[in-house]
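Missing here: one protein chain of the complex. Every other protein chain is in place.
This part shows chain A:
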Amino acid sequence: MVANSTGTQLAIGCEDGSVKIFQVVPGGIQFERNLDRRKGRVLCLSWHPSDTHIVAGSIDFFRVIDVTSGQTVQRIMVNYHVEKAKRECVVWAIALLSSGTVVSADSFGRVQFWDWEQGTLAESHTVSTSAVLSLAVAQKEDSIIVGTSTGATYHLQLLPVRLGGLEKRWVRTKPFQFHSHDVRAVAHSPTALISGGLDAQLVIRPLMEKVQKKSYDAVLRKFTFPHRRLVSCARKARLLLFQFSQYLELWRLGSTEETGKDGEVLPLCRMPEHLVQLKSKGPEHIYSSCVSPCGTWLGYSTASRFQLYRVHCDGDGVSLRKVPKVPKLLPPAYQLQFSADSESLFVASARGSVHVFQLLEPGGCKHLHTLRPPSGCSEAVYLLAPSADGHWLAAVSGDWAIHIYNLKCFKHHCVVPTYDCAVSAIAIHPSTNNLVIAYSDQQLFEFSIPEKQYTSWSRTVQSRGLHRAWLERDSPITHITFNPKNPSHILLHDTYLLCVLDKSLPLPDDSALLMNQSTLKQLPETARKRQLHAFKICKKFQPLLFMDLLDKNCLVVVERPIMDFKTQLPLPVQQKKFGT
């Protein structure tokens, strides 16, 4: 399924060998017509940049279709010159360049360049012994990245044969091995190669020749977890809700009666309890989920449905009851969030709107209001943060604007000054009603909702600048919470660290050690004072999926060891190495 360059038409290749063209209309798509149907399933499609032709890759061949006439104008067998033609040659990825060159990537590990009008093979590069699965072309069409089933990606570049000469050829320049499994998707940005694999990793490899200086931008980055909340916590009921792609799991946390010194593992007096597993119906993935702070409500949404459940805990048994007659929404719900008193539910929706539901005992739900930004918004809301007193709600939409609504009168209160970066986490302080915002460039802001302006601490942070080591971290802050005991504490976490930000302490400058906890622990109490700074970072738990403060001295941390899901992956393509 590929859209054309202007985004007005969508071409869809089907199993039966047909290519269907859909018109993109506001709010949906509309079937336009069928292009020439030929035998053989269509595995990949590519539009010509001028939208005149479509190239469709199938097994053993690809064909070029004229969009206006709908006729197949060229059909080229790709396995023609191969001895091992007994096996079928699957064209996994294809691209049609503006020069009329067709680039095909096939299961024989070849990347081939064809002149489709002549039907001739211009160049063939066998990049791998295993299949080439994905292909992406740079905007300038001088560079191609391909991903293979061995987890390797290869970079091909159009380079002059002689320095300064006019004749250019495609040359395989750089091989990269960042993945252990199939590289299913690749993308080519102006300065970086991006690849995503079956090993659940997203890798961004900057192209060194495009990066001007050796800086933070030139660093290879790997992402394993989505920057979304997958775990939600019912603080009062001490429940955790885990969101998996097809089901939800509700756990009750264990407890202990002991205390101990730093690093000690305490004996449990109650084991954690798996309360219930809730399977979502149908093939759709769960998009978002949430459990209410009191632990009696549970909601999740898929691409087409939104479900709300009432959780009844009676002794050891747990029963779930589906709330009937949930108001129909224009799906999907991008984010679900219960209010602190568990009396209302906020549903982040498309076009910047937030639906407010009132939850009714013993198990009902009523649509109360829909909050919309006054200026309108085309993007969906993806982050929500209600205040503890139930007075305010902050919502972040895809255009990175943060709107604050007054829930008492369901009115738009204000907009946080725009900052040109994605918001990765927001939270409203329970006592001061300051909104703490973490951006994906690692900047931290504190915005006073009642005063509609940045706080003085936030201004200090901005004028002083954050520590370099903090700014150069890889993964964004995904969750913010507060310490009810100490209002100056802000708790933050990303994939690799959790941090207690103490606003009462001085900010560290670049010469100071940012991760100074282990140093501090070695110092005597008296000597610690001078070394203290605002960022108290703990890297003990990695990789960190979720962290929340249950009560004043109880922190819940969810780790997801990479090895756990690596072992569940199918075996990668075996490669012989050094005769083993």
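Following the convention adopted for this analysis, contacts are C-beta pairs under 8 Å (C-beta built on N, C-alpha and C of every residue); 3 or more make two chains touch, one makes a residue touch a chain; residues count from 1.
Here is the rule we go by: contacts and distances are computed from a predicted model.
Visitor: According to UniProt, what is the chain that's been left out of this complex called? Choose from "UDP-arabinopyranose mutase", "Nucleolar protein 11", "Snurportin-1" or "Emerin-like isoform X7".
Guide: "Nucleolar protein 11"
Visitor: Would you mind spotting which of A:Lys39, A:Lys140, A:Arg162 or A:Lys261 touches the chain that isn't drawn?
Guide: The missing chain is touched by A:Lys261.
Visitor: Which listed residue, A:Ile204, A:Val318 or A:Leu555, touches the chain dropped from view?
Guide: Of the listed residues, the one touching the omitted chain is A:Leu555.
Visitor: Determine and list the chain A residues touching the chain excluded from the picture.
Guide: Chain A touches the chain not shown through residues 254-256, 259-266, 268, 271-272, 500, 517, 520-521, 528, 532, 536, 538, 540, 555, 561, 563-564.
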